[in-house]
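Questions regarding the structure given below will be posed in turn.
As you look at this complex, bear in mind that one protein chain is not there, while each of the others sits in place.
Let's turn to chain A:
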Amino acid sequence: MSGGVLRAMIRFENVTKVYEQNARPALDSVSLEINRGEFTFLVGASGSGKSTFLRLILKEDKASAGSVYVAGQNVANISSWRVPKLRRGIGVVFQDFRLLPQKNVFANVAFAMQVIGKSRSIIRETVPEVLKTVGLEGKERRMPHELSGGEQQRVAIARAVVNRPGILLADEPTGNLDPITSMGIMGVLDKINQNGTTVVMATHDDDIVNEMRRRVVELKNGKVIRDEAKALYTSMIPVVGESRRLRDASGEELDRAQGAQL
């Protein structure tokens, strides 16, 4: 294995995913590398294949063609009884939080440790630490319905990272939140990324992408049409008339954002 493969936390090699025979592929020959410790935004219109991309990393679905490597391992070669081990190395956060409504904050996070057999003492030690990381100290005993959306998403993030996965996948984590709360969530994800976790986030939230200035991978009809470091939500590269118009719009937007910062 070359050094490049080891550096790549996630690698797609000509990955195609076809859900229904006659429909166009959800992913169409996608080749992509995401390095250890990187923060990557996955953008694109609805149905462009962002969630499919994330699902293939989790081995929730099987690629129709091509190979997906996670931490150097081809997921196609992982037997079904070792898939749980793969998933322990990957945290996931969704737009709809997916908390257990009858468990309090502490129990929701602890659940992720209990089910993989962590000891009670380790759980008691780790959960408060993680809750502090996501900014929820003192809210351990709250029930999910007693929390705001932003706080619920923080609990979900705590649960996703409590077992210290190398990768965090976030599928529109700010989709249900207002801009300010979203920024708070991004702060948490950024902090987790600073600690060395590779983060891949699918989003429609242009403000966030423009604010964070990280790598942006744009999908369209299942194809990668842009892969840019420290990029904006929409392309700066003028290709066709349509893009120019969008660029102007985003340029304005950028100015507005910068103006607001000043």
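Just so it is clear, a contact is a pair of C-beta atoms (placed from the backbone, for glycine too) under 8 Å apart; a residue touches a chain by one contact, two chains touch by 3 or more; residues count from 1.
The rule is short, and it goes like this: contacts and distances are computed from a predicted model.
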| task | For the chain that's not shown, choose its UniProt protein name out of "Acyl-CoA dehydrogenase", "ABC transporter ATP-binding protein", "4Fe-4S ferredoxin" or "Cell division protein FtsX". | result | "Cell division protein FtsX"
| field | Which residue of A:Asn14, A:Ser31, A:Gln114 or A:Asn195 touches the chain not shown here | value | A:Gln114
| field | Given A:Asn104, A:Asn163 or A:Thr197, the one touching the chain that is not displayed | value | A:Asn163
| said: For the chain not shown, which residue from A:Val43, A:Val70 or A:Val92 touches it across the whole complex? | reply: A:Val92
| remark: Across the whole complex, the chain not displayed is touched by chain A residues 58, 80-81, 84-89, 91-92, 98, 100, 111-112, 114-120, 123, 159-160, 163
